[in-house]
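What follows is a single structure, written as structure tokens, with notes after it.
Every protein chain except one is present and positioned as in the full complex.
Labels run A and B following the written order; every chain starts at residue 1.
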Amino acid sequence: MDKLINEFSVGLFFWQLLLFVGLVLLLRKFAWKPILDSVEKRESGIEDALQAAENAKLEMQNLQADNEKLLNEARAERETMLKEARELKAKMIADAEGDAQAKANKMIEQAQAAIESEKKSAMAELKGQVASLSLEIAEKVVKDELSSKDKQMELVESMLGDAKLN
Amino acid sequence: MQRKPVVSLLFFFLIAFLPLSVLAQEDMHLKEIAPGVEGEQGVKEEIKEYIDHHLLDSHDFSLFSYTKDNGEHVYVGFPLPVILWDDGLKVFSSSKLHHGEAVAEAGGNYYKSYHNKIYRTNAEGDINLDDHHHPTNVKPLDFSITKNVFTILIVGLLMLWMFSSMAKSYKKGALPKGMGRFLEPIVLYIRDDIAIPNIGKKHYKRYMSFLLTIFFFIWIINLLGLTPLGVNVTNNIAVTFALALLTFLITNFTANKSYWGHIFWMPGVPKLMRIVLAPIELLGIFIKPFSLLIRLYANITAGHIVLMSIIGLMFIFKNWIGSSLSFGLAFALALLELLVAALQAYIFTMLSALYFGQAVEEHDDH
């Protein structure tokens, strides 16, 4: 301990203190401040860049989601349009079928009606002809056999019975 | 880009052969002493004296010295200014002292260097010794630019150049060029692993300048101590005292209320204990920086003494087995000293940061 105190050099202590404090102050001004500032700036720059990249990524994701949504919407719209068209088609076909059926039915009905009326008119004509024929026959018979009144009546009766059976 | 591998190779060789160069230098010194002394005891004495001398500061920057055949000592180096305060400022060149062999005259007074300390003497340069071999002459206040002061100055200029050029290289781009590539990770290490964890994100910026400066200063100056220049700054108690004093002052001048509260009136303990704890804590304020200064001083001094003693063993053994063994040991130790140089700088910085952290810590618990 004595040796240490003896060895202590005031001059060296003085110079060391002076030079070191000067060194700290000078280095702070010319070296440490600029160095640490630049390093900090660089670090914050890197951080900002990373943040920006992250933001861009998020934005990208948002855009993609938007796209997806739009696409889905379009798809849904197409789907509904197709469905509508299909329904329309089915309806049109069904309508057309119904129309045709109705028309056909009507035509058949008309045809049937026509046939009926023809048949009726034919029957009427036939009846007329049969009557005239019977009249003619009757005339002839009358002309031929009007000798006996009883015989004539018998003949007309039998002939009418035959005609009615037709 | 072409230049880079060459530089790194050079750097590698510098690191690899630094210990060797230390050995070479000490060899040179010891060889020069050894032949002049007869017997093993003489060699031991010489080695001890040489180590003592090496650990001391000196008034001139001598790289090495040798003895001519006619017994004349020749010193290779350059003189430094001697600045004394002895009833007025006295400035003269250390060449006047002739390494303690001559009397220097300045402003009507006569000075002589004895064991690297300057004393005022009479015109003949008589040094009067007391019973304990301590000179009784008047010792003027010595503010000389000694070898150590000169080294501190050089290291300061070196650091200024290194770091201001590193700072400039940031202006050209986000990444530093050249030396900055090597220094930046260390700067960031001190910021991220020493300052921020110990001091806290809120206050660390105030202390960064001091921490960075002290780390690089101690590291560079410790490394210089291992070069053949033979400078030896951090094994002066005055130097480590100045550094620790700064830590002490910064700690106590930036301390907040809660720091002083913990020292004088420890919260959370019984009243009687608070009275007992106060002087212990108060003593702690002084012991903390004291341990800093002693640790740095003792580690570097012990390293130098052990290294040089082992080198000295080579001349005591004087046979190839012992000498080569001690050479190997000295080589390993020199490598270890390279580690210690960085480790002591780290510990000093780390503990300083820890003390600063305690001073600004905010306690809201208890």
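In this section, contacts are C-beta pairs under 8 Å (C-beta built on N, C-alpha and C of every residue); 3 or more make two chains touch, one makes a residue touch a chain.
As a convention for this text, contacts and distances are computed from a predicted model.
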{"item": "Which of \"ABC transporter permease\", \"Spermidine/putrescine import ATP-binding protein PotA\", \"Glucose-1-phosphate adenylyltransferase, subunit\" or \"ATP synthase subunit c\" matches, in UniProt, the chain that is not displayed", "value": "\"ATP synthase subunit c\""}
{"item": "Of B:I83, B:I152 or B:M350, the one touching the omitted chain in the full complex", "value": "B:M350"}
{"item": "Selected from B:V269, B:I287 or B:A332 as touching the chain missing from the view", "value": "B:I287"}
{"item": "Chain not shown: contacting residue from B:I127, B:I186, B:A298 or B:L338", "value": "B:A298"}
{"item": "Absent-chain interface as seen on subunit B, which is shown", "value": "193, 197, 287-288, 290-292, 294-295, 298, 347, 350-351, 354"}
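Keep this in mind: only the chains that are shown with their structure count from here on.
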{"item": "Gap in Å, rounded to a whole number, between the CA centres of subunit B and subunit A", "value": "91"}
{"item": "Contact set on subunit A toward subunit B in their complex", "value": "4, 7-17, 19-24, 26-28, 30-36, 38-39, 42, 45"}
{"item": "Touching residues on subunit B, where the partner in the complex is subunit A", "value": "56-57, 83, 141-146, 148-149, 152-153, 156, 159-160, 163-164, 166-168, 170-171, 174-175, 184, 187-188, 191, 205, 208-210, 212-213, 217, 236-239, 241-243, 245-246"}
